[in-house]
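Apart from one protein chain that is not included, each protein chain of the complex appears where it belongs.
Note that the chains take the letters A and B in the order they are written out, and that residue 1 is the start of every chain.
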Amino acid sequence: MDEQAALNVVGQNVRRVDARAKVTGEARFAGDLSVAGMLHGKVLRSPLPHARILSIDATQAEALPGVVAVLTGRDLSGRLYGHAIKDRPIVALDRVRFVGEPVAAVAAEDAATADAALALIAVEYDELPAATTLDAALAEDAPLLHKDTPLSAGLFHGLGEMKAQPGNICYHHSIVQGDAASIFEGAPPAPIVVEGEYTFPAIYQYAMEPHTVVAQWEGDGVTVWASCQHPFLVRAELADLFELPVSRVRVVVPYLGGGFGSKSYTKMEPLTVALARKAGRPVRIANSVGEAMVTTRRHNMRCRMRTAATADGQLLAREARLWMDTGAYADNGPRVVATAADAAPGPYRWQALAVDAWGVYTNTPPAGSYRAFGATHLQWIGESQVDEVARRAGIDRLEIRERNLLRPGEQVRPGGKPLDADLVGDVRKIAAHLDWHAPKPPDVGRGLGVGLLAAGAQPVSTALVRLEADGTATLLVSTTEVGQGARTVFSQIVAEELALPIECIRVPGGDTQVTPYDRSTGASRSTTLAGLAVQRAAREVRAQLLAIAADCFGLPPAAIALRDGAVWHEDESRSYPDLFKYHFGMVGGELIGRGEVRPERGKESYAAGPVFWEVCTGGAEIRVDRATGRIQVLKLVSVADVGKAINPHLVEAQEMGAVMQGLGNAIHEEMVFENGQILNPTLLDYHIPTIADLPDSFCSLLVENGDGPGPYGAKGVGEGALAGVPAAIVNALADLGIIVHELPLTPERIWRALKTEGD
Amino acid sequence: MLAPFRIHEPTTVRDASRLLLEHGDAAAIYAGGTELLLLMKDGLVHYPHLVNIKTIAGLDQVALQDENGSRTLTLGPLLTHRALARSATLREQAPLIAQVAERVANARVRAAGTLGGNLCFGEPHSDPATLLLAWDAVMELTSTDGSRRVPAISFFVGLLQTARQPHEVLTSVAVPLLPAHAGAAYEKFALHERPSVTVAAVVYLRDGAIAQARLAVGSVGPTPLRIGEAEEALAGDRPAESAFSHAAALAARTVSPVDDLYGSAEYKRHLVRVLAARALSAASEQAARRERA
Partner (left out) sequence: MSDMTGTSDPQVLLSGEPSGEPLEERPRLPITLTVNGRPVEAVIEPREMLLDVLRERLGLTGAKRSCDVQVCGACTVLLDGLPVSACCTLAYEARGREVLTIEGLACDGRLHPLQEAFIDCTALQCGFCTSGMILTAKSLLDETPHPNREQIRAALQGNLCRCTGYWNIIEAVEQAAQAEVQGG
């Protein structure tokens, strides 16, 4: 079947299939669920950034009426978990490594009792010197966070061999191409060298639903209802921690109230499962926002970068050294560091590259995934240097990109997937939308930026389509509906392939007992990879229908078409229910199709990837109130380079959300730490963009070049637009002569930059 | 979950005051709860006895009074920010107070939070406190001992501290109406939920000169402050940008901000200077317009 032949459902702005449930309050999230006998769990957390635990006395807490169990490290085997590096205990064992680390947990009949019991647990600490900043952690005599923990690699980092690192280094990734030193320091040295040191803040993802888990042991197995993005990876870690076969661990995922990476991998599940086991009854633990902030965050980072170019703006070499603060435990740190390293060069043709990226342990809450990690961290830096090169070379900032950007098919990183997007076309569209060459008022700054994000994670996904005797279908797939609209997009694919109305397709949520293996929901991979599995599963059912019809009509399958829930040959048709009766000899039976996606043999490694390069680009026009430093965002524009938009409205919706998060990352958001303590752990002092923070105008430009590896030529979206915003705004500021090397671009930082300029 | 408490429902101010006396430290007045409950949820304070004053009738009125030729608005303490914003009388007689009320926090806080609760809580970042300080409002405090009046300039005593004694209830806020040749303006700068800097200015003109000016700066210290030095400097000056600039510079020098999540001390001083100049200029312009009208 010709992929691009008349599509009926794919490409349409079909209404979200979960919208009705969500506007009526019927949609259930993990915190809305309860099971019989369920207890309420609360967590006692460390008040110190680094300390030995001398003793824990929970006798008073245990004696409180209504308290069923108190869990401490004594109740645990001491096994560590972590999908990249197994460095994390379920609750602190002999020491605490960050303010907020779980030390004990209480299960009680109601939340009030659980709360009251926490206050009755007496913990004796012996405080240790703490390394709560990058500088402190990298110092010669820094206290070491994991010196007694031998490196135990986790199973799911996909980064090849995990090597032990010195001091507080968690992970190191480097890219070397050519001889960068000779270009920077050679004789003669490069005519243009732009150099700088930059800082990126710790940021809180703020999925509006904080982490929530319900755990119930039954017989020799456990069921977990969790707000998690990757149920199969969580299942594997729970199975390992509690020494169970995976088939005895069931992870059920209801709707998630946002993920954005904050619910990637394993978070509160092991603790809840352990507490439920001790209590002998089901337990629900729901993080508060303050607790969510100490469960995961975005890495803060320091970066030194320099860019060398010829006098007329041809890029020659880039060198970057960056340190990412991964907090007390690795979580997804290694992958974030690797992706940041990948993003440091930007999508350009270089003669030489030298990138060194380190993940560093500090006594702060663990950092993990957040939308567009790596790219958001580096793009604003790299792109601001490209702009500076353009200024010094005396050429237009769009022109320098047209000249130096990679073209489709060119190598992005050695051995990896070549570029699969028309970046020049994308950046030209941004420029056109900004009316790039038109004169503008002197107080308006215009900027743009472009980059790439290594997307797709690991390409392992399966799906099952069950076609029923009444012509309806159930799609079993383990993609988590975090709000992106996966269930809708997949329904469209099945509807397309099986010529069924969308209302006839049901997509229940992920349940590892029922829905087949999908590696994860994140890294913009679901439409591309899980969607491909869905398409293959649907096509398998399609092939079965055609084979049955062929038999029924006495014709070759090629002579038969599917349309409107029936098989057709010219004017003759048989509905699917009729076909089922023919095939099964009764009103019943089922046709099942299976779709699988897995990597090409020999191409499983991180270096051989990524699955696709997600385009990260953005443009901005701004004004600055020079008296206060406040930025007024006049225009924001992004490009959704998606190969094929299965649902254009949902693509645009993703872009809009990503851009506002990008604005938050760029201008408003910063977790402020002091001695490892978060000073702004509530939304009173951590500003999430509101409707009042919208730019005057926003536009997402859809680009469909059919160049994705997903169904119908699709590739993922949803992260690139976020990464593009800080870059565009930083460059728009520089256009006004305002240079800032530290995010977020708060009014005070802008004001200080203006003062320095004026001095 | 909060620790347990009882809620008392007095129907008179006298009864409320008696309850407060009886329970002392263990009691707090409970009106909208928009500040109190947050504090209690944090576990920072606990009151086993909440004295609900919403059960007392008559404390939610806006009344226009003519006393000895001077016109005053009295505002009941139980008026929510929302009610203030929508009061026809207030919008007509002192529209800025209604406008500022409409910008307090968010719609839900405005629906429940009260003027009295806001003022008595003594939160440094309060919009109404800054505004009413510049407005020279007078707070009436009532208890079993009777009533007394405290001008705004003596009302805000310290961080989360006002002149209200624990057994007193704020029963009205008297706001003098501005004469025809006076104008008022309010400026605020906010990064977070609570503003970083709040400035209120009231300017009276006579014969083309500033007869009197009042300037209050809030959010940058434990209480809002009247900047006497700036007010003195403005008296008699022509209403020009240079005068406002000079007064604003004095205000910036007078306040003692600290470095915190709302900004560095240096930046806050700078904002005070910018906003004070803007507020004085706007108030003066309004006075001139009203004079002409």
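Rule of thumb we're sticking to: contacts are C-beta pairs under 8 Å (C-beta built on N, C-alpha and C of every residue); 3 or more make two chains touch, one makes a residue touch a chain.
Because the structure is a prediction, the values reported are computed rather than measured.
Taking the complete complex into account, A:Gln661 is the one of A:Asn168, A:Asn332 or A:Gln661 that touches the chain left out. Only one residue in the set A:Ser152, A:Gln632 or A:Thr690 touches the chain that does not appear here, and it is A:Thr690.
Among A:Pro89, A:Gly154, A:Pro201 or A:Gly257, only A:Gly257 touches the chain left out of the display.
Residue A:Arg15 is the one among A:Arg15, A:Arg407, A:Arg563 or A:Lys755 that touches the chain missing from this view. Of the listed residues A:Phe29, A:Trp436, A:Tyr517 or A:Trp568, the one in contact with the hidden chain in the full complex is A:Phe29. For subunit B, the residues in touch with the chain missing from this view are 1-7, 33-34, 37-38, 41, 50, 82, 105-109, 111-112, 193. In the full complex, subunit A touches the hidden chain at residues 15-16, 18-29, 31-32, 34, 64-66, 109-113, 116-117, 206-210, 255-260, 286, 288-289, 482-485, 649-650, 653, 655-661, 682-684, 688, 690-692, 694, 698.
The rule we apply is simple: only the chains that are shown with their structure count from here on.
Inter-chain spacing, taken between the CA centroids of subunit A and subunit B, is 45 Å. Across the complex, subunit B meets subunit A through its residues 1, 189, 191-194, 261, 263-264, 267, 270-271, 274. Within the complex formed with subunit B, the residues of subunit A that make contact are 111-112, 115, 627-628, 668, 672, 679-680, 683-687, 746-748, 751-752.
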